[in-house]
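Missing here is one protein chain; the remaining ones are kept as they sit in the complex.
For clarity, chains are labelled A, B and C in written order, and residue numbers in each chain start from 1.
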């Protein structure tokens, strides 16, 4: 198909060509001095992204799923009780992961489309006088629903309950795109992947581990080998890894960090907020419901759009992929067929978002929904125009 | 700047990543067997693109300007009279080139924005009973104005005047994007560059030379060395070149031809026609004049848009480049400041065009022109929706 | 440092530029039709490489270590007894992996530099009348010592003992370089990584799983989630994965399979055998011991060279990396400082091997060992000359 593809699933995201080229370098000797310097640069840079000084960054070749498993097997032992706040498909899977690895999982079920309730967590923990609950699992940004939860408030609820459980946070679709403050929010383990806000291909699980989690891992945890973070942390001191690291991805990660720091994290977050607002205005212009019901919880990285009864989002998505070179995200789990998701994260700008919305409008009409072509783009473009805060006439008026 | 750039000048065009990767291969030995096979594949493929069996394709490392010069020095001798149909900046320069190289140039001046007049050519040639005019210079697609002229009609006019002058055609911004029929139209020399419809970076001049021009070159021409096509044609028989060829570009050209033939030339032309119509509908929705005044002559590869008095297109363009990562074409020559040009050629699809138009709308508003944001996109998206000829409901209705 | 690097560690290997370019493609939507076709092509191709029809190929983003762990947690349960044949560092770690995951590991210690003893395995299994041993762990090609063991003979020994234990084989540094016959040899699980004979960067664990291992996994295994092969196999039927796959590596893997099949597996194996023989002849010319003591067990993919007492291989390696852009493998585990390893696997040809040997000769001399410069290259070049089986005079004699 001619023209550039638009990979607007909510991750993996369009990999910037600077990163693709950085990854195309010859493979380094992962036991050499050049590699050791690379490792140190990456770990330092990722700490800036996690906004931590107390935390330790750990990398594994693997997916975000490997990251979940690492968070669990390094801190929890078979039979440990965990409290999982579940408000979407990834929360469901995070809980399943803990269960499959032998934990007793208690779920706080939250409607898909709503944010995690700190009050519910507080209530449950306050009732756990014996402190049988060892960890709380929370997804910062639910990629299946487009909902961002308030991790700081979750920590405050845990503190208010004076409960010592560890706070394990999935930051897969937030880190690098949405403000995430590991230290300030008191996160114990944050789990991320390479393929979202970090703009890399998939293939690396990225964890940030706080002192409490490290200590838990020292004295316990589950049987583990590949995902044991202790030898990783030990060898990282010299810049090496106990396993063969995914060198190409690491070369790309250096470039990804350059991109983030060149733009500036604050500006990256603001850009995501601005683009997301434009997308939501378009969706409202189409008079389609956004799955996330709460204005405070809209995700800056993706928007889940609900289709009218009788329409199948799978067919819409397949048509857009086949005819417009535009990949949208499907409804996951119990949302299958009912919603489609627009990813607006990573290496993305206004012109691309406008094109994507124009493409979605065509696809919606082909699917039988008669939204006026241009209506969503119009709402979004008006917002971009306003939000770019330009003085009228700055562009081309003769002085 | 985050996100992908939109290089919407009317060439060079966005180079497809498949071509960029093909060019990143190690340099071949240009005296080896592998290279000879490459040369043959390219010359054969380019003949298909020129729609010729009688013509001979000649490549020079150089720009389109080098191609003009090659067309002239290989067929004309100092003092030869040439008739140049001039309806834009590139026609002007083509004529200048002939003049600088010693020819006597007679211009047929045509308003910028109009097509070349076959009648005027007929009239002038018919009056030249002594056949002092040796060549007619025509630009097929004027990149400065967005006007496509009718080369077949020019040839018909020359034939009607029974005049033996050679027909030298600039096909720089048409070949590979607009139907171009070297044999059927009786072109003697066609000149192209690599950086437009062929989707390559600049750096290679591509000529197609008919038998009459070859013969003229055998018996005459100007003093020449680098641009002499005789040794090129001679060595090409074995797959080699008398100079060091631009091997990387040639590797990219193979991939470019694959892309063109995979899509199919007819579909490539239809896509350009469809995208161009969408752009023009957007411009009309903005109530801005299109420079090309004649509906039959609209270029499928670019549109020149006239700004109201008092606006400076240079500032509009600079703002879009700086704030939207969107490069538009400037007004050239006497159009400087008055028009901007949207290139819609090469490796381009609907979603990209919609994004570009949305970006232009923002830039126009910033420049002080209050076009309703989304108005142009709306007109274009409606056209795309219609022209994609989809059955209503094909996309997502449940059956 | 000027010039091309020589990454002659025994993996990761020099990644062919065709693979690097294939990996630099834009990331695919891993839920789309194009990706599903890619998955099927890869699994089919890898089955050819494993020489299996009965086996099922399973991929995980991860290192070879993840592959070991997957082999264990999917087939064995906590407390299961395994017999590990240990003849080098990777055998040691494979056994450690099983132990860390809760298995009772019984080691058959073999001198480092010798091959695994089928007789010893037979003896131990025959004594295990109660069939408490559930699996035998063997490393096909010990990357730390340069020894290839006879997996077919191990299987024969197991069969002779009529023992039902599973045969789990590390094929990390053999698959794709050394003849490996999954079906014929009766392997139950083979574990490989992407970064050796498959010529990719590290980052993907590749397993081949036989019916017996699959059945064991259905009825048992350890607590597992990320490395559970059941959901992978289930979703692979449609071309998808339960986790986000490492798409870039998979794009590269397609190209790697093309390279292997274009050359032909038999020719790939023969090339490795030929290059390895050349390296060993060079080492003998230097009068240095090859760690592998048995002529039948020399590895076609790497050679471990023993330095005289008093020399430190680490310094030799560091000097070669810093001054010659040549990376050699260090001595691992108890061989640290005593040996250096020359990797001669993957995308490698005669000219490169000759250069590497010349470089090693310089480094040896700098290190104080006065091998005549050129002596090893001479022995190797003579062998290459002979083994290329060329008729004298074929090259340049006038006929």
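Basically, a residue touches a chain if its C-beta (ideal position, glycine included) is under 8 Å from a C-beta of that chain, and two chains touch if they have at least 3 such contacts.
Values in this document were obtained by computation on a predicted structure and should not be read as measured data.
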item	value
Touching the absent chain when the full complex is considered, from C:14, C:173, C:236 or C:301	C:14
Candidate in contact with the missing chain, chosen from C:240, C:269 or C:319	C:319
Contact set of chain C toward the excluded chain (per top definition)	1-4, 6, 14, 17, 24, 259, 263, 268, 271, 307, 310-316, 319-320, 323-326, 347-359, 361-369, 372-375, 377-382, 384-385, 388, 390, 392-398
For chain B, residues in touch with the removed chain	4-5, 7, 9, 11-15, 20-21, 23-33, 60-66, 68-69, 78, 96-97, 100-102, 193, 195, 201-204, 222-228, 242-249, 321, 327, 330
Residues from chain A at the interface with the omitted partner, ascending	17, 21, 24-26
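In this text, only the chains that are shown with their structure count from here on.
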item	value
Neighbouring chains shared between chain A and chain C, ordered by label	B
Per-chain CA centroid nearest to the all-protein CA mean	A
Where chain A and chain C are represented by their mean Cα positions, the distance between them in whole Å	35
Separation of chain A from chain B, taking each centre as the mean of its C-alpha atoms, in whole Å	44
Inter-chain centre distance, chain B versus chain C - centres from mean C-alpha coordinates, in Å	53
Of all residues in chain A, the ones touching two or more other chains	4, 14, 24
